[in-house]
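What you see is the complex with one protein chain gone and the rest in place.
As written, the chain order gives the labels A, B, C and D, with residue 1 at the start of each chain.
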Amino acid sequence: SVSASAATKKLTPQTGGTLTFLTHSPRLDHLDPTRIYTGRDLAFETAYFVRTLVSFKHVAGPTSTSLVPDLATNTGVPSNSAKQWRFTLRPGSKFQDGKDITCADVKYGVSRVFDQTVLGDGPTYMINWLDIPVDKSGSSIYQGPFSSSAAGIAAFDKAVICSADNRTITFKLGMSVGDFNYLLTYPVVSPVQKAHDLGDKYDLSPEATGPYMIKENTSAHLMLVRNPNWNKSSDPIRTPYPDQILLNYGLDQQVQDQIILSDSVPNAMSFDAPLPTNLKAFFESSSFKGGKLNEDTAFVGYIAFNVKKMPCLQIRAAMYYARNAKALLDYAGGPTYNGSYTTSLTSPLNTVDYAANGVWGPPNPDWKPEGNVAKAQALMDEAKTACPSEYKRVTTTGVTIDVRQSSTLTDTIPINKAAFARVGIVVNYNPISAGYYPTVMNASKQNDLSNSGWSQDWPNASTVIPPLYTPEGGFDLSQNTGEAIYPAFHAAVLKAIGTSNRAAQAAQWKALDKQAAAQFWVLPTLGIKTQVVWGTGVQGAYYWLPQGEPDYAKLWVTK
Amino acid sequence: MTSLLEISNLRVSFPTDDGDVHAVDNLSLTLNAGETVAIVGESGSGKTVTSLSVMGLHNPRSTKLSGSIKIPDGDQVIDVVNDDAEKVRNMRGRVMSMIFQDPMSSLHPYFRIGKQLAEAYLVHNPGKKEEARKRTVEMLDLVGIPEPAKRAKDYPHQFSGGMRQRVMIAMALMNTPRVLIADEPTTALDVTVQAQILTLMQGIQKEFNMGILLITHDLGVVAAIADRVSVMYAGNIVEQGSADDIFYRPMAPYTVGLLNSVPKITYGEKQRLQSIAGQPPSLINLPSGCAFSPRCTYIENAPAGSCAATLPDLVGVSSSHVSRCHIPESDRPQVFSHVAGGK
Amino acid sequence: MLTFVSRRLVYAAITLLIVSMAVYAIFAILPFDPAALTCGQHCTPLVIRANRIKLGFDKPLWEQYWMFLHGIFAGRTYGVGSAAFHCPAPAFGYSFNDNMCVTELLQQKLPITLSVAIGALILWLIVGVGLGILAARFKGRWPDTASSVFVLFGTSLPVFVTGLFLLIWVSIKWKIIPISFLGYVSVFSDPIGFVKLFILPWITLAFAFAALYTRFTRASILETLGEDYIRTARAKGLSEKKVLRIHTFRAALAPIVTLASLDFAGLIGGAILTETIFNLPGIGQWTLRSVYEFNLPVVVCTTILAAGVVIIMNLIVDMLYAVLDPRVRI
Amino acid sequence: MAVKIRKSRELSSSRASTGPIVGRSPKQIAWTRFKRNKVGVVSAIISVGVIVLSLLAPIVTRIIGVDPNTLHLDVLDVTGVPTLPHAGISMAHPLGLIPGTGRDLLAQLLYGSRISFMVAILTTSLTLFIGLVLGIVGGYFRGRVDAVLGRITDFLLSFPAFFMIVALSTPMVDRIQQTGIAKGNGARIVFLVFFLSFFGWPYFSRLIRSQAMSLRERDFVTAAQAMGSSNRRIIFRELLPNLWAPVIVFVSLSLPGYLAAESVFSFLGLGIQPPASTWGILLSNATRFVTTMPQFFIIVAGSLVLVVLAFNLTGDALRDALDPRNDR
Partner (left out) sequence: MSTETALFSIQNLTKHFPVKKSGVFNNQKALVKAVDGISLDIAEGETVGIVGESGCGKTTAGRSFLKLIEPTSGKIIYKGEDITNLKPGKMRPLRAELQIIFQDPYSALNPRQTIGNIISAPFEIQGITPDGGVKKEVQRLMERVGLNPEHFNRYPHEFSGGQRQRIGIARAIALKPKFVVADEPVSALDVSIQAQVINLLEDLKREDGITIVFIAHDLSVVQHISDRVVVMYLGKIMEISDSNNLYSAPRHPYTKALLSAVPQADPHIERTRERIILSGDLPSPMNPPSGCVFSTRCWKAQDICHSKTPEMVQVGQSQVACHFPE
């Protein structure tokens, strides 16, 4: 469902100029390679100043989800049924200070993720996967480079091995991980010089390995300039046309949109999707001369039921059928801009693992976009006898939904209230302005439902189903471990992770997805679309599927 | 004797929301060199308004003025009411000066005494800073401030009330004016200090041969230093004459009432005071005819109805002693015969 | 004078101490764990515990407070082992969201807030006092009426309405003062860029405050004009201009100096709306953001800073007053 | 001839009148003075009208035939703007529809004003109460109590109030929720009312204290003491009636102030939260549509400005009418 809206003219790319990005965020989440995890940061930072061993292909279209070597010369050589992976470094790659990148630097980079107390927020797959023993409490005996015991260091040295010429790195895993090399597209496996590591502070000014380096990093902006020690010959991926990249933080969203709309800064690209209210101006009016993208993402929205507080399946199902999905989809965008009805927790963009699970959305004949009031009412009637006390609570005091505070709540809350009221369900909202996840992830703070969303880390449901439905991934908001079917479900998940046959694995994920859907551990909402807009001076933009962002590595400006 | 100040037919009124306030109505007066003329009257009778008119200090936008106030300045005679405001301003502080009732608030709290005095000199003698300083010290000395050079550096709040009034006098004298207007100069002061100031004023008058227009409601002060007296009631002069005329031969019922109201320090048996009944009238709706008639004890002696009908003219026994009353002049000594202080 | 200042300084220090204790106490009785907020989505109990130790939240409250105080004077070291780092004195804490010592961040934010506040102050004083003088001078005539209309709108329009209007229309749509992306530039390095960056925030703030000052100046001048000593000045023969300039202004403007100093002090933390609307990364915006993000060290620091500025400004005002008004002895 | 002297007792004060103001209480005089001020009267009518409208919102909306909760999703385009002519302004929807959900703007404004006014009125009342009690206690009894109160007042006044309220909002609201006093928006209202008053009363109490102090020095209070009056009687019969003027002026000026404050906090996302509706929430919602549907922003901002203006003008007029300098 890639709409071809990117009107990229065939022009010869030009070198030079300043490429400006505008965002209302106060800052990027992280600059420290070990801690970069969110899609936009990944796309932006790996395009400009952080190189990874392996990369997704920088092309438009679905082939972009395949891997190509970046710092490495290959995309990894598995052995021992994918329990051991070997990568060789490309010669000529240098750090910002001119030092050659060696295997030791990569190994040091890898070691950092183990100290979660100093360097949190990054993907932690490495901790689970590397062949390092765990202690009684279940945490790795290796505690990272800052504070580790000799035993820990020895174990780590055994799991990550550099060759004598310091060019080849070998990872020894504790289990088979068929898609281990996908993790290497993440900067968490990027090189870091031990001598320059500042711990926490490294996040402010990490050393560049890519074509740009950080010149200024203030609360107002991030300014990148050319990295003199990067050379094209050692980098098959990036085409650094602009001389300078400027990322402006903290703009008012309306202001940000108006700047692009009025082309006040032709060389600017909006880092965020425009406000829904401005979509028409961008996408349906001829007066906007700049560029635009309107694409599907792998992001799937859902509201997690706190199953411990809402054990009644009928009520959970009733809420699903009572919901007015159409109104919410139409609200600010409709299918054109807003997205599509969710049919699985796996994104349709993951063509291997995706299948409509038949419970959620269109394939289910009982499902209606604006809600199936009759079906929902029937379920409620059932619940009246099946779980009377919960029924009473839901229809009187009501259920409470945790939501992150946002400006659209003024509109979506009334829509939802009206929808649920059709079957007598009362919903209350608890908007949380600060510390949303720490609050809802705390079982004692979480309310009946918590709004959330998830996007795969790479095209494998192993980055979706385990994190969301089992405690291993650390993101299980649905408190489903007490459910009767849970033990079996959990075992099946573990089995799927270990399955190295991709097709067989995909079949298992599909089955698990369907099983979970029938339990209504979560209330699916929408598969989200994204829009990107930019000024007339920005060229070369196309949608890059792996992170659901424009491919920043290929942009250039007409000055 | 040359006249320093000639007020003729002065009328002052203030338009307000409730109507015009007729503060001064047809007032005429002359002041000669070396002479002290007192204006007495109760609160609200228009004394201050008169003195401000002479200084040309009314706000032209909220005051209606007519008549004339002529003051000679060198070869020319300036009419304060009708002449150019700039001309009048140029005379203020030089030809005529004024001291105010409340010495506490009349000095600027933020500036040193010396500066305020010097300023009065510098306005009319621009640039002469050194002379201004000398004169400041001189004048402070003259009004009896000890260590004048040192005290000139003080701020007003460091002075007592009496001292401040002395400073005010010194300031008024900075340019040796010919006319000094003193609006209740001693009302805010204690008797012992009042005596000091009155003596000081008398001394200064002799020294500079000034004309003093003294405004007060205290008949004692009037008796002490005035040569001639005008008695005001509700914006009108009801009687005018020499001090002796007014105190011993009053011809207007109001003057008589006023004199009778004042307690006197006496030996032995005390007489009951003869008060004037009622209250002063509102200046917006003045009673018709003679403004004093509603309170007049002697009204029955006037031709019936005349008091309420017309305002009597200011006429008199002699050109120097005039009064307003419908009671025939010849009857008055008999009518007022019980006047306490009469001799 | 000296004794007065030292006495007031001691008083200010005590007040600040109480403020900081109050702020600490308020956050201490928080219903949730500040350490939990220091990590993002993937918070394991282990990480939370480690952060708690790193930031000292594991210690009893009084000890935390003591470490905070100690840090202000002696600097403070966070973390352990080779990942430990030091915030030099005066250390107000460590912002886990920015990975920076609060003091360091403060150094970035303060010039911006000061630029906003000082520029706005100058503008509103010129406009407000100027209009106030005009209105008093021409009381009851058209300048007076015009200024009272200004006053009404200035006092009634919320800052965000004025600010958004200026930003969206004047700056973006009509491009009269195009939006600047240079980030903060100092007056000294690029005066024109500086003015371009701050002019709209200045206007926004000045509009709200100038109205107040117009009204206040007018009243103050009219009141002073009614004083006896003004009559004395006129009686000396001073021209009306001099009466106004020399005798009226000084007395009438003294209270305005007080008001302005305190308003200025208030702006050091209080230009929240303006900084937010115009995206100026100053103290106000920083605080608001930290409140959203629950960044406690920052909130504690800025709160104490803002109170400190007000307290110190109060002291300065009292001293200024003694300079302006000789009757005031200190 | 016979000398006739009128007896002084015969003189009534009828002709020597005390001016045209006869037989009216100070309140009546103030009222007369107030009535003369056309702008003030119009503003007062608007102010009272708005309060009444907001209190009676359910009735008013029913009479007009609008409902605050009915969604009109079907008339919205992809960006949420109503596709109807004049942005939906019609007989059925006098102020048009709110983009996003298509609810009736007039009804939302009326309902929205209820919380805004509630916060403003509660805060004003609480401030008034604390300020009055502490101001009178400090000003009338003086001594040590006054010294302590004075210190507390000074202390509170040295806080940057707006800043503090912003900084404290999240933790305190959570705290209030935890103690169980109130939940959700209730807790936020409690927070706003409590803290706005907490930082607001010192200003008012200072005013009252200085008034009470000067009243206390007035001889009529001494006269009451000389008659053996109790402190209670002095406070209630002698002081309080003389404090009406500052109280009324304070109320008329602090209501718009707190109304605006509530909207600022909601605008910043720190005040009342949706689904409740307040003017601040409507305003922050309107800023999203400021370019695509400016009339929404203009109507909401205009209403706020109008109401604040009306209250301020009423306050000014009241102040002029009650000016103690015109008291005698």
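By definition in this document, a residue touches a chain if its C-beta (ideal position, glycine included) is under 8 Å from a C-beta of that chain, and two chains touch if they have at least 3 such contacts.
Note that this is a predicted model, so its numbers are computed, not measured.
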Consider the whole complex, including the chain that is not shown, and state which of B:Ile78, B:Leu173 or B:Leu219 touches that chain. B:Leu219
Would you mind spotting which of B:Ala33, B:Leu57, B:Ala149 or B:Val193 touches the chain that isn't drawn? B:Val193
Can you work out which residue in B:Ser66, B:Ser275 or B:Ser288 touches the chain that's missing from view? B:Ser275
Per the definition of touch given earlier, which of B:Asn125, B:Ser261 or B:Asn285 contacts the omitted chain? B:Ser261
In the whole complex, what residues of chain B lie against the chain that is missing from view? 42-43, 160-163, 190-196, 198-199, 217-225, 243-244, 247, 257-268, 270, 272-277, 279-280, 341, 343
Footprint of the hidden chain on chain D, which residues? 8-9, 12-13, 18, 21-26, 29, 218-220, 222-229, 233, 237-238, 241-242, 244, 327-328
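In this section, only the chains that are shown with their structure count from here on.
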Quick check: more C-beta contact pairs at A-D or at A-C? A-C
Counting only residues that touch at least two other chains, what does the list for chain D look like? 170, 269-270, 287, 290-291
Where chain A touches two or more other chains, by residue: 254, 258, 433-434
Considering only the defined contacts, which chain C positions touch chain A in the complex? 32-33, 36-37, 39-44, 46-47, 50-51, 54, 79-85, 97-100, 105, 108-109, 164, 167-168, 172-173, 175, 178-179, 181, 183-184, 276-277, 279, 281, 285-286, 289, 291-294
Mind pulling up the chain C residues that touch chain D in the complex? 15, 18-19, 23, 26-27, 29-32, 152-153, 155-161, 164, 168, 265-266, 268-270, 272-273, 276, 284, 287-288, 291-292, 294, 299, 302-303, 306-307, 309-311, 314
Please give the residue numbers of chain D that touch chain C in the complex, ascending. 155, 158-160, 162-164, 166-172, 174-175, 177-178, 256, 260, 263-264, 267-270, 283, 287, 290-291, 301, 304-305, 308-309, 312-313
